[in-house]
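Yeah, one chain of the complex is gone here, protein chain that is, but the others are all in their spots.
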């Protein structure tokens, strides 16, 4: 991955970070934005790394912690923000809200908040690629917790059986709600579950976005060459609670501090600067641009019209 | 396992074989016994081996192919037969029929024909043992096909997480309905799936009843000593079709012939005779006794009263 | 016209649609290589004709099968997947009710999910309550789905072809006893619109609203009552969602009396919906109480006399009708 691409990764992570920090901020004030916000702060390297490895025709299926995935796949901050605000101008006319934003424009075809619910659907979109002999892959994002759902099992077995072009990205952020890994499963590495389907499993440092990018690139080639699906476990950490309403009483403070040391943004920035290809000034330029993008998104959302109540009746059937 | 115990295994296998052969026979004549019979001919070593390793207080949870499991756990042939005949005298007053016979009298607490449906229930009965600090184990029978259901995954993960005293017996008879192993999963051995739950997995020759017995004995000790659950895959073969209505067009004739060579009954009989501890005469004695038991069961069932229609309304609620 | 069983009619519809449109494929447990190799099987012969690319035998994984359909359909394919028996639908329920039915709405109308789920159903097959359990009321109560439940081979063919061409998720429920019952079926590209009920028999004195296998009991009762001078109109819903309210209401406005007949258990059954519709919108026309003839609120028992007791029949229907006159 060349320097320019790495800078793009860095910029994308920063965009995700600032976009979601803004959400957390806004959600403190029920007048501005009600409800619980589920954000991926600390995990941006996964979204950015995966997004960079994909082409526009590639499909993503994602979950409740999706904003980063959608941004990295190329969705517009304005339209995501407007959807989160429940406005008519949002990607889904306010029907989805923060939890299920679908962006067919960038082939983000399903965002489901049913834990594990997207995994069998990814098998379907991958099946379609094989059936129509089209050269796209499907990436399916889910968490460590989701890997305990039956849907994970059924889906991975079918994907492997049929050699489908699908990359399963398990974002292991150590928690499933308030339960730590060791409180929801005895396996140490979710990647080990791949063997139960005779599938290749791989562990990646989920805070190292170029590493995520490389792994997904390889997996993408595997998929397109017919070598079958891959399960990639990205080891990372959720800095905040499950959502903004979570006081994180169960999350050890020193654990949080340790992981903050490994901030994916700080890490990549430092590495680029060490290599002498990036300056603090360039970073500040990113901050300014992104600050503008986020402000603009909020303004777009806030000034967008609410849907008319009766619009609720639309879009159920074709 | 001593000779006497081995003889008991042999006798149990023969009972299961003749009992089910009779069912297959009777079902040819819709006047006698309608419907499809699902039998375990060729797989008797699993039922017998497991049954012998268990104590009365141990619980079994089984599936659509259950007659052998129930007989080996100590259920009465007469009362099973009457249930299969749909008579009021059957174990479940005719409400279950061949597919879901429950025999609480011998702690066969759930026979479910929902493939995979019993596995989470076994977690519950095992949980109760741990909760009440009682020294019984739960054995859960299911097939290779069932190991593709999500319920398998959720259950094994929970059992392992909580170290529950439960033995998962996967009877791998190569088929899942009309689909061969390689048509329903890419893994070669279902036992390998245990690793996905950090559980011990083991492969046993499912046509060798003493071997099954030994494996279950060991697993039972593991369970009771708190070493947690075990997945035992018994490699065996379904001589007949899925049920009596199945013409087996998809089952290679030479494959069937090969497996018939490895008949679990023939094998154990030969081994005992080779060891000089068993005679053809003793075997014929078994045949006579068992022939009598089976005839008696059929007679009991045939002469038992049908339930009154309105009895259908009973037993829904306590 | 050809004589086909409902199973064969389904088979013909699948064959014709697969020939017509390359995007159609079928998937499910044993839809290709099956334990039942008889000629009545709904998917019989399709593997031989269309090959393993378009006829996918799956693992025993109902959630996976349904998810396959959801994902394939959003990419533009037209999946027709099978859930072997209605009780196993429960395992696929999340995919169907929370995903197939809702994802279009959640996309703000941008995506569509043109899939069909074929579900086999019904008591009378001697397999007990984990194979026989009519749950059409569940899917009818799940906005985003269409629900079709044919009673004759011709309807099955015409409706399945429409279901496959429909751009929405359609749950297509086939009674297993009807699978073996023959009837005349139009050849060629015969379709019936989804959402249109059918007056299977006109009559003056009482309306019987029914669907699927119970049409037979309705006919038997109507035949016998004719001899007593009672004229029964039989409305076969064929489609539960969208419901053809107009046909039901017109019929009741004419006859002034309604009996709803279904095989599913009583409490919470779809008969309540019909009764509620009529009690609201044709109240003034009603000359007598609305009756429901249904299975009792019990699981389907195995034993023959018990299972026979479970299934509603013409006697109880006739008794109900006589009671209204």
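Which chain is which? They are A, B and C, in the order written, and residues in each are numbered from 1.
Note that contacts are C-beta pairs under 8 Å (C-beta built on N, C-alpha and C of every residue); 3 or more make two chains touch, one makes a residue touch a chain.
Please read all numbers here as calculations on a predicted model, not as lab measurements.
> In the complete assembly, which of C:42, C:60 or C:106 touches the absent chain?
Per the contact definition at the top, the residue touching the missing chain is C:106.
> Of the residues A:16, A:146 or A:215, I need the one that contacts the missing chain.
That would be A:146, which touches the missing chain.
> In the whole complex, not just what's shown, which of B:56, B:104, B:291 or B:305 touches the removed chain?
Touches the omitted chain: B:104.
> With the missing chain put back, one of B:35, B:150 or B:228 would touch it. Which one?
Per the contact definition at the top, the residue touching the missing chain is B:150.
> Decide which residue listed in C:97, C:230 or C:261 touches the omitted chain of the complex.
From the options C:97, C:230 or C:261, the contact with the absent chain belongs to C:97.
> Residues on chain B that touch the omitted chain in the whole complex?
The list for chain B reads 59, 61, 90-96, 100, 102, 104, 109-112, 114, 117, 119-129, 131-132, 138, 150-151, 154-155, 157-158, 161-162, 314-318.
> Spell out the interface residues on chain A facing the chain that's missing from view.
34-36, 86-87, 93-100, 112-117, 145-146, 148-151, 176-179, 183-185, 241-243, 245-247, 249-250, 306-313, 316
> In terms of residues, what is the contact footprint of the unshown chain on chain C?
Missing-chain contacts on chain C: residues 87-88, 90-91, 93-94, 97-98, 101-102, 105-106, 128-130, 133, 135, 137-138, 140-144, 241, 243, 260, 264-265, 267-276, 278-281, 283-284, 286, 288-292, 297-299, 301.
Throughout what follows, only the chains that are shown with their structure count from here on.
> Can the chain contact pattern be summarised as a line, a ring, a star, a complete graph, or none of these (other)?
complete
> Where centres are the averaged C-alpha coordinates, which chain has the largest centre distance to chain C?
A
> Taking the mean of the CA coordinates per chain, how far is chain A from chain B in Å?
The mean C-alpha positions of chain A and chain B differ by 45 Å.
> Just curious, how far off is chain C from chain A if you go by their C-alpha centres, in Å?
Computed from C-alpha means, the inter-chain centre distance equals 40 Å.
> Please tell me the distance, in whole Å, between the geometric centres of chain B and chain C computed from their C-alpha atoms.
Inter-chain centre distance comes to 36 Å.
> Two-or-more-chain contact residues of chain A, please, as numbers and ranges.
150-151, 154, 157, 161
> Going by the touch rule set out above, which residues of chain C reach two or more other chains?
In chain C, the residues touching two or more other chains are 58-59, 61-64.
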